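We show some of the complex, not the whole, and keep each chain where it was.
Here the chain labels run A, B and C in written order, and each chain numbers its own residues starting at 1.
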């Protein structure tokens, strides 16, 4: 989970540095992309990150999550709410009976799903 | 915050579809990147997303967070722990006295920081 | 332009290091994403890269292009061909009369375009 204490500690970090001015949704969207790519870099040439790089992957995931927390604040939304709302839509799109053990059905629904999203 | 209930509902969603088999760290890192870019698309040509697109941005942020929750599970780490650990390192790198209202100092530390990360 | 000489020099670079083994389409797609995000980092907090960072942006763009050249080889396609073919489709999607000075029309066609792509 991500506790309220963790969210508060990130808000405090930002406020102490007067960095709210940089945290527009557009800048944070760029930042999430940049950190996501740094996480992907752990797996650039190998299917799994070597054991020595596990801590690196954890830190990059932490960076993505930190910017996501800041983005939720910038958009004025609650993370639990938006995840729960999206999950409800995703469940309708991919009913477990239809896609369980059926990758082709998932793929078909994934691509047709782009029509509505 | 992201509650334990939300994390559990995502685990249940995955288990019901037998999708754990696809959730390797490498596949999830790709997925986080893909969703992060869809979030960025809301801001591709305009500094801020138009009001009519706010719901779209929320859904894309939810997608990034959902894959991050799955990634934390795949790496076997606790989100609060990794965010808190990384925040402690980031505080040392960017002391508030040094970087507050000093973008050049932030930039200098950001680029030299890449040496250690 | 990107000349045949440039393409050949990249192929030679790869062959001399015996790196074709790593250049699967999937690995190169990851690599293009990673370098694209490093290019984006030049513009993370500022609308335009500072003059001192212009060389950095050029190098990151070169990295993206280099991996794209390798990707075209991995897919067995000619860059001129695929760009020309896609441009023909894009022209049909966005006729100049319809979208010239009409950002809303572009946006509408962009989002409906996702249905077909």
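Couple of notes before you dig in:
Criterion: a residue touches a chain if its C-beta (ideal position, glycine included) is under 8 Å from a C-beta of that chain, and two chains touch if they have at least 3 such contacts.
Here the structure is a predicted model, which means the values were calculated and not measured.
Assembly remark, whole complex in this entry with 3 chains visible in place, copy number of the identical chain is 4.
One rule holds in what follows: only the chains that are shown with their structure count from here on.
If you average the Cα atoms of chain B and of chain C, the two centres end up 25 Å apart.
Chain A and chain B have CA centres that are 4 Å apart. Across the assembly, chain A contributes 30, 33, 36-37, 40, 43 as residues in contact with two or more other chains. Those residues of chain B whose C-beta lies close enough to touch chain A in the complex are 1-7, 9-10, 13, 16-18, 24-26, 29-30, 32-33, 36-37, 39-40, 42-43, 47-49, 54, 56-59, 61-66, 68-69, 71-72, 75, 77-80, 82-87, 89-91, 94, 96, 99-101, 117. Only residues 22, 27, 30-31, 33-34, 36-38, 40-41, 43-45, 114-115 of chain C touch chain A when the two sit together in their complex. By the touch rule above, chain C contacts chain B in their complex via residues 30, 33, 45, 47, 103.
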